[in-house]
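Working notes, structure below.
Only one protein chain is missing from this complex, and each of the others stays in its spot.
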Amino acid sequence: MSVPIPGADCTLDELMVVTFSRAMSNDTRAFNGAVSYIPVCGYLLARKTHAPDLVWAASSIGIDADPPALGESTLSDSIWEGSTMLSNSPFDFWTYAQGAIYNTFAFRGAQIDRYGNVNNTVIGSFDEPKVRLPGGGGMADLSTMTPRIYIWSTTHNPRTFVDKLDFRSGMGWGNGGDHRALLGLPGGPQLAITSLCVMDFEPESKRMRFKSLHPGVTVEMVQEATGFEVLVPDGEIPTTDLPTADELRILRVEVDPTASRLREFA
Amino acid sequence: MSVPIPGADCTLDELMVVTFSRAMSNDTRAFNGAVSYIPVCGYLLARKTHAPDLVWAASSIGIDADPPALGESTLSDSIWEGSTMLSNSPFDFWTYAQGAIYNTFAFRGAQIDRYGNVNNTVIGSFDEPKVRLPGGGGMADLSTMTPRIYIWSTTHNPRTFVDKLDFRSGMGWGNGGDHRALLGLPGGPQLAITSLCVMDFEPESKRMRFKSLHPGVTVEMVQEATGFEVLVPDGEIPTTDLPTADELRILRVEVDPTASRLREFA
Amino acid sequence: MTKVRNLEDAVAMVPDGATIAIGGLSMNATPMAFVREVIRQEKRDLELLAIVNGMAIDWLVAAGCVRRVIAGLVSFEGLGLAPNFRRAVQAGTIEFEESSEHILISRLQAAARNLPFMPTKAGLGTDVLGINKGRLRVDSDPDTGEQYVAALPLPVDIAVVHVHEADEHGNARVNPKLIWMDSEVVNAATTTIVTTERIVPHRSFTAEPHRTTYPRFMVDAVVPAPWGAYPTSSFPEYTHDKSFYEEYVAAAGSGREEFELFFKNRVAGPATHAEFIDANGGAGKIIEIRRRTS
Partner (left out) sequence: MTKVRNLEDAVAMVPDGATIAIGGLSMNATPMAFVREVIRQEKRDLELLAIVNGMAIDWLVAAGCVRRVIAGLVSFEGLGLAPNFRRAVQAGTIEFEESSEHILISRLQAAARNLPFMPTKAGLGTDVLGINKGRLRVDSDPDTGEQYVAALPLPVDIAVVHVHEADEHGNARVNPKLIWMDSEVVNAATTTIVTTERIVPHRSFTAEPHRTTYPRFMVDAVVPAPWGAYPTSSFPEYTHDKSFYEEYVAAAGSGREEFELFFKNRVAGPATHAEFIDANGGAGKIIEIRRRTS
């Protein structure tokens, strides 16, 4: 389902991918898990534009993969094409992850709180769940090991952005403030890129804060769609920068010609 | 240097290899380190005679290797020929060793004590050594992880078999008695096969005890060549069984046609 | 003495109540022929470890074989949630030990290596620690005060993994080499069964010894199972069957009777794995999922 961006020649999925891509840098070393089209497209786009040395391990295995298209899984062997290394999971991957050599991890969740923690485990109580979700997978591991965390969500609404998680499957800034550092964990969430806006984290409290609003979105619209107060920075909140024609072409033609990224907007 | 065995059609190196071989069983899973010709020949001979399923990882890497001959190193890639698996040291080998899947380890040392502990580190004090030896290598590791330990020595004399080690590089029965079990370590030394005799370990004290004497060797000769008292079992001490013609042929022709094993009798 | 067994005999090695670990990851490389035969033999009360999986867990839960699931992630990825697993956990008819990938790997490593625990930073600050009391411990290093998670051993009775080639002695290899986390469950298991796309001569292993994944002494039974990972993938030979996943999810969404019919006709009913593939598209399906070797 493709959502047009008002006054721009692109759709929401494209805006989110490009925004993600621009947050990456030439020293980004990333991997990905299941159902991660926005970051996977973002890594590939960044590598093909401003960050040629960016490392991406497709499904955490296929280093420097360059698949001609993405399919119905970002965790499968179908996206390994063009890899320079098929790395071994127990030996290579977990060493690079634990050693923070892989420095970038992106996750989303059924619930996200103000500190960038996420829940992908249950709605309701763990022992008697109302809804049993897929589970955290490697989220509890990789969110503690990786210094640069990015959160994305294609469903910015009060069901997703909640005041209190039913379960903390993935670690963002924890309870906020110094919590992460006190546990000896590196870095923390950098940005949350959603269907409405981009948020960063206020340096002291580590609470979500407006960074930019997607075209046509207002602060009030976001606040209404969010189960907690999003901090408002000093000065005006800019509009999220639009993709360039070049970025759109590369994304549409080279990175994701079958528009697999729309699977995240089901 | 080949030492004839009186009254037998074989030499000391051959007697030691065959004795070692016969101590192996069909469920032996072994590996080897540096300068280990007697055990390497023993594993190969056992596999080619009574223990066809025996596992031997050549230089701890080449599983089921079947080299046409042995060279000047038992730790090198020259003995990997015929392997069914070249196993990876950090990942495969150390897992099989720590997990006691490899169940058999043989070592020797510049000094050996009554409990089957060995020294391959220094003569004299560690900080101001009279003689700096090569070091333990993996001995301190593998002697603690492996349940069936075999000790061999081609120099049964008071310099090697000492009352007190200058340094304990490899763990035998430790201080004797329950010491090994108290540390949570599996098994312990089973036999010591030397240039004069075969010794086992008295079950309670874990002290070395005569098991058999090589042809022409007496209890007195061994005691004189040993820096501690070797326990004497009840009944007569048998003579070490001689190799069969078949064993000798297989050892001489198939296992070690270049007589590399004599490198241990320099 | 050959270790080759037929599927029926190998599955018969699994006692009711066993802790059984199924290899593969998500829609990849899962020993599905074996899983199907477990269902046909009506095994009961299994404790099922599958680090990241979907269809294998959902089948076994649907068929009533499972008492307890240990996993990090259970889903069909973008193709849906595992419907029977989900319902069973929500209804409380099975136990679910949710863990995370690296905590499970670390627990398996501790078991495989005779260690009291393996340290990791995995899970610090998350609720995964609270639901795993008794299976891990939050400790701090006495010298530095650094916190870590001590992952306690997770021993496995039987590991089942799918490979491309094996010989009759049990030497086995995954092409092009081991990629997923299967070696961790094999190392932690008392007994290992491999299902294999094909049996190859022993000399195939001595010719390329660097490609061997599991040496014979780690393998207890070798089961010929061509297309044995179907409907999951076996890289680089064939991919997962997307339409099977979609139709399975659709059937589960159409009501209990519809799903039971689907499960009987398309999963549990066919007597052999070949008949099972026939029930899902036969030769045409085999051609469809074949991928160019890469």
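Which chain is which? They are A, B and C, in the order written, and residues in each are numbered from 1.
Note that in this section contacts are C-beta pairs under 8 Å (C-beta built on N, C-alpha and C of every residue); 3 or more make two chains touch, one makes a residue touch a chain.
Since we're looking at a predicted model, the values are computed, not measured.
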Contact set of the excluded chain (shown chains only): A, B, C
Residue touching the undisplayed chain, where the options are B:A34, B:V219 or B:A245: B:A34
Among B:D77, B:D163, B:E224 or B:D246, the residue in touch with the chain that has been omitted: B:D77
Touching residues on chain B - with respect to the absent chain: 34-35, 61, 71-78, 80-81, 86-90, 94, 97-98, 117, 121, 126, 128-145, 167-171, 174, 179-180, 183-185, 263
Missing-partner contacts on chain C, residue numbers: 114-121, 137, 139, 141-144, 146, 148, 152, 176-177, 208-211
Touch residues of chain A, complete complex, unshown partner: 29, 53, 55, 62-64, 80, 82-87, 91-92, 95, 98-101, 145, 186
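FYI, only the chains that are shown with their structure count from here on.
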Chains touching both chain A and chain B: C
Most contacted chain pair (by C-beta pair count): A-C
Whole-Å gap between the CA centroids of chain A and chain C: 28
For chain B paired with chain C, centre-to-centre distance based on mean C-alpha positions, whole Å: 41
Touching two or more other chains - residue numbers and ranges from chain C: 183
Of all residues in chain A, the ones touching two or more other chains: 88, 90
